[in-house]
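Left out: one protein chain. Kept in place: all the others.
For clarity, chains are labelled A, B, C, D and E in written order, and residue numbers in each chain start from 1.
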Amino acid sequence: MRLLIANPNRTEAITDACATLARAAASPGTEIVPWTNRDGPPVIDSLYSDSMAGRSLARSLVTIAQRVDAVVLAGFGSYGTGAVKEALDIPVIGLPEAAMAFAAPLCHRFVIVTTSPRMIPYTQDLVHALGFAARCAAVRAVGLPPVGKDEPPAPEVVRSLAAEVAAAHASAGADLAILGGSRLSPYAAALRGCTPLVVIEPLACAVALAESLARLGLRQSKAGKFAPPPRPLGEYD
Amino acid sequence: MRLLIANPNRTEAITDACATLARAAASPGTEIVPWTNRDGPPVIDSLYSDSMAGRSLARSLVTIAQRVDAVVLAGFGSYGTGAVKEALDIPVIGLPEAAMAFAAPLCHRFVIVTTSPRMIPYTQDLVHALGFAARCAAVRAVGLPPVGKDEPPAPEVVRSLAAEVAAAHASAGADLAILGGSRLSPYAAALRGCTPLVVIEPLACAVALAESLARLGLRQSKAGKFAPPPRPLGEYD
Amino acid sequence: MRLLIANPNRTEAITDACATLARAAASPGTEIVPWTNRDGPPVIDSLYSDSMAGRSLARSLVTIAQRVDAVVLAGFGSYGTGAVKEALDIPVIGLPEAAMAFAAPLCHRFVIVTTSPRMIPYTQDLVHALGFAARCAAVRAVGLPPVGKDEPPAPEVVRSLAAEVAAAHASAGADLAILGGSRLSPYAAALRGCTPLVVIEPLACAVALAESLARLGLRQSKAGKFAPPPRPLGEYD
Amino acid sequence: MRLLIANPNRTEAITDACATLARAAASPGTEIVPWTNRDGPPVIDSLYSDSMAGRSLARSLVTIAQRVDAVVLAGFGSYGTGAVKEALDIPVIGLPEAAMAFAAPLCHRFVIVTTSPRMIPYTQDLVHALGFAARCAAVRAVGLPPVGKDEPPAPEVVRSLAAEVAAAHASAGADLAILGGSRLSPYAAALRGCTPLVVIEPLACAVALAESLARLGLRQSKAGKFAPPPRPLGEYD
Amino acid sequence: MRLLIANPNRTEAITDACATLARAAASPGTEIVPWTNRDGPPVIDSLYSDSMAGRSLARSLVTIAQRVDAVVLAGFGSYGTGAVKEALDIPVIGLPEAAMAFAAPLCHRFVIVTTSPRMIPYTQDLVHALGFAARCAAVRAVGLPPVGKDEPPAPEVVRSLAAEVAAAHASAGADLAILGGSRLSPYAAALRGCTPLVVIEPLACAVALAESLARLGLRQSKAGKFAPPPRPLGEYD
Partner (left out) sequence: MRLLIANPNRTEAITDACATLARAAASPGTEIVPWTNRDGPPVIDSLYSDSMAGRSLARSLVTIAQRVDAVVLAGFGSYGTGAVKEALDIPVIGLPEAAMAFAAPLCHRFVIVTTSPRMIPYTQDLVHALGFAARCAAVRAVGLPPVGKDEPPAPEVVRSLAAEVAAAHASAGADLAILGGSRLSPYAAALRGCTPLVVIEPLACAVALAESLARLGLRQSKAGKFAPPPRPLGEYD
């Protein structure tokens, strides 16, 4: 099976990190095909950058996806996820929906920890739009510096993550934590050593879910919201 | 006061129709400045075309909006509305939020009639995202042909609209109807002759709301979701 | 255009303050017609006083409203708002619905600050009844003394308001504040100097909304909840 | 125990019918004290008449209630229920809350059948305000003529009620029916013969609930929404 | 009238305490018939013990209930409550639904205080399942030791309860407290001396509600969720 891991931003280092995580999560026999949205923004840290990502992401994937069995959109956001689901006939999975689908059977209520306070409302909107609000205890944030700036040392990031998780556990009864941003995924293993809560790393869930769907012959329904657009795709350019 | 009426698609005829409606709704002294998203899709009839519209819309408006007092996004969709609100310091209003804000005090529950059945889930998601689900009795659709194809004669469109409105009144208790698409706006006056329900034409509401906000010195909050993106906008290109 | 500003309580000083605010918010050419509910309670600070206000308010407005183009009910409560909408054929707007309609496009989630802790449940019920709960982060209160007692110095009230707004921002992510009571309206300008959140003064919004509705020929629907009562109004006396 | 059965409208025939039903439902030793709101409207069939009822209801009950152990507000509406709860220190129960409280343990979802189509939105608002929306399958209506007009023969009313109940069972899965209006209460027994659903007659529930609360020493909480108004009640006149 | 008080666990001391409370709450002429689930777990402190209780509870009550007029399930949980309602034709009432039904008319929003932190999610699920989430401000817990261990002195338990109630009042606006566990019921009277909130002791409410239903000839509807199982009960053994 070939699985496309599509990074919605243009930062190759994030693509590489995602590819590594995806390969670690994939079943034997699954080939991970990384892809970077070269015409996208350097990072998705706002609604504006989200809008900058969607067009080239959707247009490019229409072509590229011919050669794979399923697509994982490797960012914790929205940017054209629905557009790609409409345009393609193979399973398309975003990180937030995969993470919350896997979290639901494992917990009472989850917390999502995102990369910066300004992404909290963005992430709350995602949870709400995907229909998981009844299971979300809280959305919280650490304060990572912008991509490309000096990343703090890993132990410091992990301590911050653990503190937010602990706060959500104490104040809102969260018993599972979702890492809400690709940049946070590499810290999952270390965080698991610092909290009694289950920690969900979304990319692994999305890889597993995409594999499962492809194997079972399932993909997004074409009988409603994700039916193919009414015109040939080229006419929308 | 100068008000930008930004058509998110590239079809000039729709821009023109919107400009006409906007001028009819505007207060004396308000100048309507129409704008067409030339790099956008011909119509927004799907999630894919929505994604095609957002990038050029947001990028262009950043420049153009320097010369106006408020912006109305003249389509009944999402396509980068939040991005424009983030990027600008003047009021930015979309048709759905203006229509529902005006509908709320006037009714028990409203129906939105959109242009084609496939836009029903898209529109339900909009209602939900904007927080008006508690007031929405139903989303229904007529079946307009694609833009550019032969439009049915006006009386036929009006009859279809009236039938959907009557059905929502009878089956879901709707007492107000919102026209959910710029293409439907020109039929508002005729529809009012065929139904006892109040009919909301969203562009007029958006013009009035944008004027009011500009006059009162209000605009979207910069203390949360719509704070300026963390980087200079050019870096996201 | 003539706009009735109806104070639901009998305190003339509040009517005067509302008239001043309304004139400042109105468009050129709008005449503000203030009215005081002389048979109402001195203040609406409870469910009991709310019930004392409704009867004379609704009965009087039926007559008075013949001479105006729209009615603004100038209090942040319920007291017969629906009754007046039923009885009249011109737009009738309450402060809470105007404030929340204007707030919705400008923020992620709003806080309402009301005049005393005991009005918090009353105000929560209002928000819920009007269908805006999904957008309300919190309802909080300052502790104004009863009307007619010594009002604290303005800077002190503003400091209290700013503290509640800041607390709602920090603890619940509110990015916009609504002043939930006519007595708080005069502090709006000063409060804007003390908080990064957008501050909504409801009377200005209600005036602008009522003007817009009257100009666009819209009023509450008569096809459902606000249909005229089944009997001549006099029979209900 | 003495139980006040307060009819919010001025129609003595309804008071009498309520008193008869209340006596049939009361425990041995409970004295039913009927009261008519002589300064209220002849019937509550609209928001306007609801507003006409509240003032005299609340003012009168403050005095009368000194001589009883609990109060039942014998109408299926809102009209000052909260005001009476604030003003009094004995249990005050409205029909809608008693009916829904008794219905909740007995069913999956209930239907409320009200007296006329125009009371459907009014009743939906009641259900929502009292927090029972999650258990309400539907609100439906028969079409009784105005009070004082010729009432249709009982078997015809019962047939209409049974038809609405059957429709709610078939289309919305309702398994219990609440009669939403004092005028419908006398038909409860006959309706039970025509439907497999449990039929709730609200006045009997309210009598039983008020008796239980009085016996157990419970009444509405004075620690929040129903705390006594801040001023002596006479000052609100 | 004979009322079965069914303790879902096998601890006789709890049965005895419940019987005492039930007798104090019952009307004259009501005979309280206590019953202990001898094949059940010693306590219901988890989902596992809940599952251990249901089978013998449901099977036994089918027989025993032939001799009574109504059944009260005397624990604050779920364990087969629906099964018993299906199997029997007389009213069956659980403590949580009785407590919340009585609380609804008496407050704005209630807090439930349960016996240990691990029962908070269990109790939140109960509230949600019974449809009362809109009225529940919070679920909190004291930390009682396991049944059979040394119970702390009563004043200490009461102090802990009062502290949780006060916290829910201050932080979530709760104005009524429900004791969420039979073990807490004996502290109700003392707690009432330490808090301005109304305190609901669920067993008393359930006794009163069961008596009322039996007297009024009401029981759970057999037209839906609680219809008799399709096969003779013995076949499920």
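Here, contacts are C-beta pairs under 8 Å (C-beta built on N, C-alpha and C of every residue); 3 or more make two chains touch, one makes a residue touch a chain.
The model shown is predicted, which means the values in this text are computed figures rather than measured ones.
Contacts of the undisplayed chain with visible chains (whole complex): A, B, D, E.
For the options A:Ile32, A:Leu161, A:Ile200 or A:Leu233, the residue in contact with the chain missing from this view is A:Ile200. Across B:Leu21, B:Ile120 or B:Ala174, the single residue that touches the chain missing here is B:Ile120. The set of chain E residues touching the chain not shown comprises 41-42, 45-52, 54-59, 79-80, 82-83, 85-87, 116, 118, 121-122, 125, 128-129, 146, 224-227, 229-231, 233, 235-237.
Annotation for chain D: contacts to the undisplayed chain at residues 108-109, 173, 175. Although one chain is not shown, part of chain B still touches it, namely residues 120-121, 124.
The definition used in the following text is that only the chains that are shown with their structure count from here on.
A rotation of 180 degrees, rounded to a multiple of 5, brings the CA atoms of chain C into register with those of chain D.
Centre-to-centre separation between chain B and chain D, using Cα means, comes to 43 Å. Taken residue by residue, chain E touches two or more other chains at 108-109, 173, 175, whereas all remaining positions touch fewer.
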